[in-house]
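With one protein chain withheld, the remaining protein chains of the complex are depicted in position.
For chain A:
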Amino acid sequence: MTQQPPSTETRRPDRAALVIAAVLAIIAAVIVYSTATARGGSATRIGPGAFPYAIAACLFVLAIWTAFEAVRGDFPEREEQQIGPIVWIVGGLAAQMLLLHIAGFAIATGLLFAATARGFGRGPLWLTIPIGIVLSFVIWVIFAKGLQLSLPAGPLERLI
């Protein structure tokens, strides 16, 4: 989707790709640390540690390879990204996560709905939040009452 053919002009080292290489190396280090400090349970000949070490080693090699490609500028060019929509949608998901057990499914999910629509440039929130809450409430009734899915209830859900 964001892949584009690499351009022919000379490339500078790709800083973002270098960050990816660093993250991969950190993941490898975390796996090694966590496996080395884990205790117990290695009664079998090839214990629970072997596979994590192997994966960590491969991740480390991939981190070096990524750094190498980053310096050479081999990564595909990226489209310029808008930050605003990301903040709205991630914020909506975070709000739903935090409010779910306090405000119940309908209100928390209604906020997610409105924030996502806002991320796509649609408002106003005073209109989309009520729409989202009504929609989520209907979904709650169908899935929690009809299909017996355990969806957290809040003040709105306790009304029925």
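What we mean here is this: a contact is a pair of C-beta atoms (placed from the backbone, for glycine too) under 8 Å apart; a residue touches a chain by one contact, two chains touch by 3 or more; residues count from 1.
The rule we apply is simple: contacts and distances are computed from a predicted model.
A.B. asks: If you had to name the missing chain as UniProt does, which of "Tripartite tricarboxylate transporter permease", "Heme exporter protein D", "histidine kinase" or "Helix-turn-helix domain-containing protein" would it be?
C.D. replies: The correct option from "Tripartite tricarboxylate transporter permease", "Heme exporter protein D", "histidine kinase" or "Helix-turn-helix domain-containing protein" is "Tripartite tricarboxylate transporter permease", the UniProt name of the unshown chain.
A.B. asks: Considering the entire assembly, which residues of chain A contact the chain that has been omitted?
C.D. replies: Within chain A, the residues touching the omitted chain are 1-3, 16-17, 20, 24, 27, 30-31, 34-35, 38-48, 50-52, 55-56, 58-59, 62, 65-66, 69, 75-76, 78-83, 85-86, 88-90, 92-94, 96-98, 100-101, 105, 109, 112-114, 116-117, 119-122, 132, 135-136, 139, 143, 147-152.
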